[in-house]
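Only one protein chain is missing; all other protein chains are in place.
And now, chain A:
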Amino acid sequence: MFRPAAREVVKLPTRFFSCKSEPTRAAPAKKSTRKELAGLIPAFPEIYPDFLQSPVWNRRNALKEELERQDMLERRMNIDIPEFYVGSIVAVTSSDRNLGSKEHRFVGICIRREKEGLLHQFTLRNTIENIGVEVMYDLYNPTIKKIETLKLEKRLDSDLTYLVDALPEYSTFDFHMEPQAHPAGTPIPVNEVKVKLKNPPWTRRWEILSYRGIEDTWTQATPWFKRKLHKTLVNDYEKYDLIANYRTGSTKEQEVFVQEQMQKFEKERHAAGLTRRRILKSAASHK
């Protein structure tokens, strides 16, 4: 059992539950440990959302994750899956048996990355002949031949589903776009553009969800909506849930463990002389 020293007990102020007002009692600043220096990536959960554990605790199983990870790493040895985020512009070339050229290339902005493991999916969105088109790809589908990141950047939100209700110019990209190289070692740029939505009705009530990348949704709402709907945030109370991150997110230990497994896998394959492809890499922390 934890027993504080007598001296510490005397020093305790009256409001010792609060963390923010007392920086000495708050969580200590994160020191870079020895492991982090050994080639591990700090932004691992953002770059590799497919290697995280399921947020449903019932579905976490060490053996299942091991087998799944083995398949994922094998696939990554055969196809170069680059780093991309929600908001990056990505081109995917996939095999299609019914086309004359037997392959299809689609360019679009990545609006969603969801699910873990072999189930991981990402969605690309583009406007083609004034019609919005969204294509959902399984990241580990073997019919995908090539994935390119044409422009590596992030947006203000981690889910850009609202582009379906935005003006079409925000999701229009040239299919013949030249790839823009990201200078290695520099942080990933954040595109702080705020999109304008079309007039309501929308597919979802974007104004009550806390999105940062939408330009002033409330003033655009028609008086009928303003009269009818309170301007409330639906999940506003969630910011008071102090352990929500622990319940649904990944732990540092797990991230380090997975990265070590990936490094071990890479090392074995390099030693076997099959490939020089590197799996674990990050554009921002590249040496």
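Note that a residue touches a chain if its C-beta (ideal position, glycine included) is under 8 Å from a C-beta of that chain, and two chains touch if they have at least 3 such contacts; residues count from 1.
Operating definition for what follows: contacts and distances are computed from a predicted model.
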| item | value |
| --- | --- |
| Omitted chain, identified by the protein name its UniProt record gives, among "SUF system FeS cluster assembly SufBD core domain-containing protein", "Monothiol glutaredoxin-5, mitochondrial", "ER membrane protein complex subunit 2" or "Large ribosomal subunit protein uL3m" | "Large ribosomal subunit protein uL3m" |
| Absent-chain contact - pick from A:97, A:228 or A:276 | A:97 |
| Missing-partner contacts on chain A, residue numbers | 58-59, 61, 63-64, 66-68, 70-72, 74-75, 77-79, 95-98, 102, 117-119, 138, 140-145, 268-269, 272, 274 |
